[in-house]
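Note that one protein chain is taken out, while the other chains of the complex remain in position.
And now, subunit A:
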Amino acid sequence: MADMPAFDYHIDIPGTTIFDGKQAMKGYALNKMCYSFNRAENREAFKADEEAFMEKYGLNDQQKEAIRKRDVLGLIEAGGNIYYLAKFAGIFGLSVQDVGGLQTGMSTDEFKDYLKSQA
């Protein structure tokens, strides 16, 4: 699918991935798995056997590797959408500040200070 600047697409915003049709197609299996984590039984099934659960949802190697490494930026690169990824992070009890820190190379406290600094 070509970029469509006429439709207000894809200006470069550093550090930001626009979740558009291209990303949505790329990340469909990954996002579908994360969407399933809305249900407690799926969270439990994932915890019991991560590899089998990823296989069931048809994740590709890039997505599986990013899941294994808990690599949030890698998951976004592999087509993950943050709203679904937040459900994956929830399995490990991670807050959005924890996830923010993981993506920006800060500790959670440093990330919280960064938020406050913008007041």
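Note that in this section a residue touches a chain if its C-beta (ideal position, glycine included) is under 8 Å from a C-beta of that chain, and two chains touch if they have at least 3 such contacts; residues count from 1.
Everything that follows uses one rule, which is that contacts and distances are computed from a predicted model.
Chosen from "1-acyl-sn-glycerol-3-phosphate acyltransferase", "Protocatechuate 4,5-dioxygenase subunit beta", "ABC-2 type transport system ATP-binding protein" or "Probable glycine dehydrogenase (decarboxylating) subunit 2", the protein name that UniProt gives for the omitted chain reads "Protocatechuate 4,5-dioxygenase subunit beta". Considering the complete assembly, subunit A touches the hidden chain via residues 7-11, 13-21, 24, 28, 31-32, 34-35, 37-40, 43, 72-73, 76, 81-87, 90-91, 95-97, 99-100, 103-104, 111, 114-116, 118-119.
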